[in-house]
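These notes concern the structure reproduced below.
All protein chains of the complex are present and in place, except for one that has been dropped.
Residue numbering begins at 1 within each chain, and the chains themselves are lettered A and B in the order written.
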Amino acid sequence: MRRLLMMTAAAIAMAVPLAAMAADPIKLGVLEDQSGDFALATIGKVHGIQLAAEEINAAGGIAGRPLELVIYDTQSDNTRYQEFMRRALQRDKVNVVFAGFSSASREAYRPIVKQLDGFAFYNNQYEGGVCDANMIVTGAVPEQQFSTLIPWMIEKFGKKVYTIAADYNFGQISAEWVRNIVKQNGGEMVGEEFIPLGVSQFSSTIQNIQKAKPDVLITLLVGTAQSSYYEQASAANLRVPMGSSVNVGQAYEHKRFKPPSLANMYVTTNWIEEIADPKSKEFVAKWRKKFPNEPYINQEAENSYLAVYLYKQMVERAKGSTKRDDLRAVIAKGDVCFDAPEGKVCIDPKSQHMSHTIYLAKVNDVHSISFPKTWEDVKPYWLGEAGCDLTKKNPSAQYTPSNPPPK
Amino acid sequence: MVGFLYQFGDAAAFLVLSACGLAIIFGMMGVINLAHGEFIMGGAYVTATVSKMGAPLPLAILCGALAAGLVGIVLERLVIRHLYHRPLDTIVATWGISLIVSQGTLILLGPSLTDMSTPLGSVTIGELSYSVYRFALMGVAVAILAGLYALFNFTRFGVLARATIQVPHMAESLGVNTRLIYSLTFGIGAALAGATGGLYAPTMSLVPTMGAQFIMEAFVTVVVGGGDVFLGTAPAGVALGFVKALMTTWQGQLAGQIGLLVAVILVIRILPRGISGLILRERA
Partner (left out) sequence: MSAAIDWRFPVRQILNRLEGPQTLGRGRKFWISAGAVVALAMAYPLVADAYTVGNTIYFFNWVFMAMGLCLIWGYGGALSFGQTAFFGLSGYAYGIVTLNFGAAYGLTLFAMIVAVAASAVVAAVLGYFLFFGRIGGVFLGIVTLAVTLVFERFMAQTAAPEWRIGNARLNGFNGMSGMPPLTIPWHGGDIVLAPDIPLYYVVLGLLVVVYLALRILVNSSFGYVVVAIRENPQRATMLGYDVRKYQLATFVIGAALAGLSGVLYTSWGQYITPSSMGITAAALPIIWVTVGGRGDLTTTVLGTLFLLGTFQALTIYGSQYALVVMGLLLVLTVLLAPNGLVTALAQLPQWLDRRFRKGGVA
């Protein structure tokens, strides 16, 4: 009898914390490309979210509620983003969605997030300009990456700049940014070339660059096909200092291509695996323990990881509410910040984009990385300055320097 | 001038090498092989792996070609054999195979392989420097065409193969083992695709979807050329390569791509059976 009573008491004692954790979970939808063309750069994003979720749940969840992930593979296909965003919001009724790699996928799902009044995080660098109250963007934007990179490169190597960019929105808008910043810094554009996605043969491009004899080559190449440029340029002995906002940090070309094809390349990224900071190294160690086969932890993976923590902070500061308007009220206070592996990052209430620490990474002759310079707390200033203020108005649109918000 | 010739030769070599395997499989055998890109990828992967183990590049490429050829023979036995009389169904079957192979590679080997470096260094002519390897590729394209010509016109196997494909029942009644010939011919087509993969492997990213970068060029070149590999694919490759190089030099890569596609449309309009429609017409 006594034993029975004790066992019952023990069972109840164990059940109580279980019941507490069995509180309504917070559902986080994950729509990322785990197969198809983009998988190389995005598999790490899912892992980052999983790592963060595991840590958060081990520490008691978000406001006492466990975090549950609902993961879909969007197969690098825009129509799948439309299908699964609808499913995540309507059927799974997730509280927030982390979604998208390519800008096309983001533009495909934004109307659906708006239709269904959802809340989404876009954790990828992109061409900038999304002014949408339903979106939080943690990815880096051109003003953060180019206002740091270009002046430095012009000062170090010379004024003549040549740009090769992928021929679509991201490439064209980034090239526009490069043009503007080069002009502001007294440089001269000696050439610009736009290359359609999926092209992998660069003989003509290499010849054009050689003829133009630039001091600096800005490469904004996207996709595994276009990254073949580096090998082909190196084989043709084209050795001009290169700068990029998108290569190395996203698709780790320096690990995939044989040296010295990426030698003398300078990349502004908000985080990469090689950063020597102890906090960053600790993060890498944690990651490698959970995912020993990860080929590379890129900046998007780190963005995804810290985004989960940012969300946690917002919910907890909103007293456990996951309603978008409550979370936006927290953001409007202007001090939603987090000590991420890259450093301190904060969300800007006007644009709902994030400030970043920008690291200048130099790829050496043997493809090791050094960091000649770091800029802290680089704000995503352009949207706010151009007239996007989400605390007052929600246009749900994407703007560019040549198509700014209407005054 | 040298610059333009280099671009022209480079573009033509790319088209010819992309197309030669498909020219055998599609041009001669009528199989619309949407898995052509995966044969190329397989050849590239095997070449890269063998080369990393220390073998010299030509040997590695040979291994890549061989591996692709063997897989091709197996595939022919299992799947393609049943589809010769319904060529349009080969689209779906090979598309399915393409999905299986590319996704399977992603699952088994991860999203990429470490790349190889391009051998042979560079040479400077005038004020521009060029990769010597790409000149080598142009030479290899010509050599492969010559080799194929020799194979299909001067060897017993080649004559039997052409006979089997053109008039299978006659060949069979003359005692030719048509099943074996079909398998071997398909295998040769697959091996050529694998060789292309191996040849371009040192110059490209090695990812499971890399075949997609060849497939459109391969198809348009083969179709514009018509059925015959020598009377068709070679001149098609040269002509389309010229158009592409010209448009690219004039207006950039996008113009080059669109120019290529428009040229394809125009050529087929003018020559509805391709540059050498003979064999295809007989097969139809």
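One rule holds for everything that comes next: a contact is a pair of C-beta atoms (placed from the backbone, for glycine too) under 8 Å apart; a residue touches a chain by one contact, two chains touch by 3 or more.
Remember, predicted model here, so these are calculated numbers, not experimental data.
Q: Who touches the missing chain here, A:112, A:161 or A:265?
A: Within the whole complex, the residue contacting the unshown chain is A:112.
Q: Can you say which of A:75, A:95 or A:147 touches the chain missing from this structure?
A: Of these options, the touching residue for the absent chain is A:75.
Q: For subunit A, which residues touch the unseen chain?
A: That gives, for subunit A, the contact residues 34-35, 72-73, 75, 77-80, 82-84, 86-87, 90-91, 103-104, 107-108, 110-112, 115, 167-170, 172-173, 194, 196-197, 396-398, 400, 402-403.
Q: For subunit B, which residues lie in contact with the unshown chain of the complex?
A: Its contact residues with the unshown chain are 32, 34, 79, 82-83, 86-89, 91-93, 95-104, 106-107, 212, 215-216, 219-220, 223, 254, 257-258, 261-262, 264-265, 268-269, 272-274, 280, 284.
Keep this in mind: only the chains that are shown with their structure count from here on.
Q: Just the number, please: Cα centre separation of subunit A and subunit B in whole Å.
A: 38
Q: Looking at the complex, which residues from subunit A come into contact with subunit B?
A: By the definition above, subunit A touches subunit B via 35-37, 39-40, 43, 167, 193-196, 198-201, 203-205, 207, 210-211, 224-225, 227-228, 231-232, 234-238, 255-259, 261, 293, 295.
Q: In the complex, go through subunit B and note every residue touching subunit A.
A: That would be residues 3, 6-7, 10-11, 14, 103, 106, 110-118, 120-122, 124, 127-131, 133-134, 202-207, 209-210, 212-213, 245, 248-249, 252-254, 256-257 of subunit B.
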